[in-house]
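Every protein chain of the complex appears in place save one, which is left out.
Labels for the chains are A, B and C, by order of writing; each one numbers its residues from 1.
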C-alpha cells in the first residue's frame, strides 16, 4: 500500500447528513486520512464541529479560504491531497474553484454546481488546472450497478429499447419543518438551484440511467409539480425521455411519495433480455430473458471484473450504501495516486464520475425545468 | 341458491386463449351453465369446438346470428340468459348489438369495441334495451384491488397526488410468428383497432388506475412506439397523465419488455399514505405510511366488506387470476338476477365494469394515439 | 369432451370450510356436476345445506347411508359416479367404506382415516372393490410442485442430501373460541385423531417432502407441544428426519406460529443444486446452483410436461390454491374415466394421491406421536 492520502473537508459540520456519509466512505478502506476541515460557513460552528471530529486545532479552520491558504503553505508531504466539498449546492462552485486554483484535487457532492453556467465554467477550470474533480453520484458505486453496465455493454440484452428509472422518497410529504436543516436548504432556490426534487434526486436517476445504458438522454418531455403549498421548488417530477441509440424511457422522481424511503430503481429492456435493480436491495440484479427463467446475479458472485473490483465481501454478506459511496472514493483515490505518478487519471480510466457528468447533469436539470415550462412536447438537452 | 344462469358463448374456439379463461371463470362458482355457443367465425371450426366442449348438437351453432335466432325461440326457462363475447376486438360491436337486440344480456371481453364511435353507439343500445352489459376488466376483480379502492375512498391515504400504473409484457419482443394466433390478431389494425399495446393492455392499466383512485384521467401526453420492424401497431407506449382531483401520474405499457410476464402494477400516493399492488403477487397490498412501518394487507385478512365479498378462501390460500375473473362473472350474475326481479342492476350497484367503462376506455385509447401524433404537450380526453 | 362426471358429497354443509373448497375445485373445469349430497351428520342441517346449494330435493339426503342406498337404485347414467368426503376426520373411514361397498369411487379429504389401523383396513377394501380412492393432498397439485418433483427426478439437483419442510399457521395462537367450528373439531381427539397440528398440517408437509423428493421418510425424532393451556392435542410439532436415499431433514409444523397464514415451504438441496418453493407465492420455484446465478421458474413458463399438464393460464396470470385443488380433482376424474374404459387408473398413472399415501401418512402421524413419547432418539416409521 502506498501512503494514506490526506483529505480536507468543506461543510459537513453539526446537523449535516451527507458530511458524515463522506467521512464514513473515506475511512472505510483505511486509505484516506481526514487531516483538516472548514466544517461550516459559520466560523464558530466550523471550529466546534472540527473539534468534535478530533481535528487538531491547527488544522481546524474557520472557513475554506483560510484552509486552502494555510494548507498550501504546509510541506507537500503534510498538506492535504484533496478536498471533499459537502456544502449545500450553492457553495459547490466557489469552493471547488478556490480549491482547484489553490492546487488541490476536489471530490464534490452532487450536483456539481448551482446551474449549468457555473458547471461549464468549472469544467474549464478543471481542464486548465489539470487537477482531478470527482462527483459523488453514489449509486453508480454499487457493484451490481457496475455489473448491469457491463452486461449491457457486452450486448447480453441486445439493443436496448426501453429504460425506466425512478427515484421516489416520501420525506417531504408534509411541509418542511423550519428546524429540519436538510429540508430547509433543499427546498430553497438560493441554496439548491432552479429545481428541488429533480435537482436533488432526479439527477441521480438520470445519471444512473446513462451509466448503466452507456447512452445519453437527448430529449425530454417533463412535468414538474409542487404539491406542498408554499414550497418554492418542485417536490415531484416526471418525464418521458428519448435517449441515444433509439431508446425510449421514463424518468420519475418524487419527494412526496408518501412512505417511500430512498426508492431508486431502474429497469432496462433490450431485444434479447431485460434487467432490474433496486437500490434498497442493492445486492441483487435481476436478469429477465425471452424464453429462459429469470436469473438473479448477486454481489460477490461470479461477476464481471468491473463489479468484482468494487466488491469487498463474499456473496451473502450484504454491501450497502456506504460501501457504494466508498467505491467512489476509492476509485478517486486510485486516480489521485495515478495523477501523482503522472499517469492517466481520467474518470473513464478509473470509473468515477467527473466534471463531464457534472455539466451534463446540470444540463438535464435545466432541460427538465425548461420542458416543464414549455407547451412543446419534446425539448432537446444541450450540454 | 337460485337456479343456475344459462350462458352462451361467441368465439373462444380451438386455439383461443381468453375463451377458456371465461369458461373457467364462469364455472368456478357453480352458478352458471354453458348451454350453447358459436365458438368461431368459421362454421366448421365453430361446430368442432363446441363438440369438444361437450355442447349438445342442437345448441352448438355455426354462427352467432343463428344462435341468437334459435335461442330466442326456446322457452324462457330453457334459453340462454346471457352471452359471453370472446372474439377478436372487431367483432365485439356487431355481436353485442345483435345479442342485445335479440334480448340477451352481454358480458364482453375488453376493449368494448373497435373504436370510440362504436362504443358510443353500443352505449345507446344498452340504454335503449335496458339490458345489462358487462366488460371483463379482469384486474379490478382481485380482492386486494377492491381493498385498495376502498382504502382510497375512505380517505386513509389522504388526498391522492400521484398514481403510477404500469403493464409490461415481453411476449412480443420478437416479430410475431405467423402461427401465433394470439399475436396475429392483436397486432392487426383490422381486428385490433388503432392501437396495439395500449389498446390491449394499456387500457387495463388505465382502468385500474381509475378504479382504485375513483378519479378520471383527464389529460394525456403520450409517446407510442413500434419497436419491432414491420409491426403495424404500437408495441409500447408511455404517457404522463393528469387526473381529476389534481392527481399527476404515469401510464406505461409495453409488450416488448423482454422477460416480463404480465406485470401490471400500480402505486398511488396521497398526503397521508401510499399503496402498492402487483398483479403477479395479487394477494398482498402494501400500505406505506409517513411515520409508521409499512403494512401488508392480505387477501382473506381483516379486510373491507368490498374485498371480503370477492374472496373465496382464507388468508394464505392464494387466489389468482381465474378467481379475479370469476368475481367479474359472479357480480354480473348477481346483477342479472336482480334484473330478473326488476331491481337495480347497474354496474355501480353490483361492482362490475359496464358500458361506461367501455366508452371511456375507448376514449383513452383514441386520446393516446392522438396525443402521440401531436406536438402539443397535453391533450384532453373526451369521452 | 366425454360427459360430465356426477359427484355426490358427504359433509361440507353450513359453517364448513373445506366443503366449499371441494365444490369450487370440482366445478372449475366444467367436467364435474354436483348431483347429490348428505351435507351434514345432522339430518335437518344436511337438508338445509343441500337446499342452499341448489341440490334438487329428491337427491338431497339426510345422511350418507340413505344417499348411497338411493343412488345405487338410480339408473347407471343418472346416479353419481363418485363421492367426495369432506367430513371431520373421524367420519372418513365409515363413509369411505360404505361408499366403496356401495360401488362408488371416493375422493376424500386428508387424513385418510382417524388412525393407521383404519387406513390399512380401508386400503384392503379399496383393493378388494377395485374402485378408486383419491386423497386431496392439495399442495401436490400446484404446477411448480410438480415441476420441482420432475427436476429432482431428472437428477438436475444431483443426489439429494437435505430436505427442510415447514408448515406454519397462527390461527390457533389463542384458545379456540367454542363458536369456531373449524377449531373445535380439529383440536378434539374424537373427531381429529391422536394428533392435532401434525395430523392436520404436518401430514401435508410430510407428503410434500416425499412427493418432491420421490423418497420416503424412514426415521423420525419428534417433539410435539401443546402450547395453549387446556388444549387436548398438540398445536405445534417439530422433527428431525432420515429419508431413504441418505437424505436428512427437518419437518416442522405449528398452528401457534402467531401471524403466519398458511406458510407451507420446502427446500431441498442436492450435490448439484437446490430448490425452494413457498405455497403463499406458489407460482415461483427458485433453483439455486453451485456456481451459477439462481433461477426462478414460473408457472406457465417453459416447464416440464408434468407441470404443464397441470397449468391453466399463461405465465404471469397467477394460479392459486383452488387451481391446485382442481388439479387433484381433474386428475382423479381422468382416472375415473379410464376406469370406466377398463384401463389402468392408478394414482401413479394419473398423478393423484391415493390410499397408499393415506396409509403412509397415518403411519407418519403415529410415528411422530410415538417418537414424542419416547426417550429414544430415532424411531422407525412402519407403514
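Assume a residue touches a chain if its C-beta (ideal position, glycine included) is under 8 Å from a C-beta of that chain, and two chains touch if they have at least 3 such contacts.
Everything numeric in this text was worked out from a predicted model, so none of it was measured.
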Item to check | Residue, one of C:69, C:127, C:232 or C:258, that touches the chain absent here | outcome: C:258
Checklist entry - Per the definition of touch given earlier, which of A:110, A:162, A:298 or A:339 contacts the omitted chain? => result A:298
Next on the checklist: Using the touch definition from the top, which of A:75, A:130 or A:314 touches the missing chain?
Outcome noted: A:314
Item to check | Interface with the unshown chain - residue positions in chain C | outcome: 157-158, 161-162, 164, 166, 170, 173-174, 221, 223, 225, 227, 236, 238-240, 248, 250, 252, 254, 256-260, 267, 269-274, 287-290, 294, 374-378
Checklist outcome for this item: Where chain B meets the left-out chain, the residues are 287, 291-298, 301-302
Checklist outcome for this item: Where chain A meets the left-out chain, the residues are 1-4, 17, 20-21, 23-24, 27-30, 34, 52-54, 169, 260-263, 279-283, 298, 300, 312-323
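Keep this in mind: only the chains that are shown with their structure count from here on.
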Checklist outcome for this item: Given over half shared residue numbers means same and under half means different, the chain A/chain C interface is same
Checklist entry - Comparing centres built from CA atoms, which chain ends up most distant from chain C? => result A
Checklist entry - How many angstrom between the C-alpha centroids of chain C and chain B? => result 35
Checklist entry - Where the CA atoms of chain A average out and where those of chain C average out, how many Å apart are those spots? => result 56
Next on the checklist: Can you pull out the residues of chain B that are in contact with at least two other chains?
Outcome noted: 260
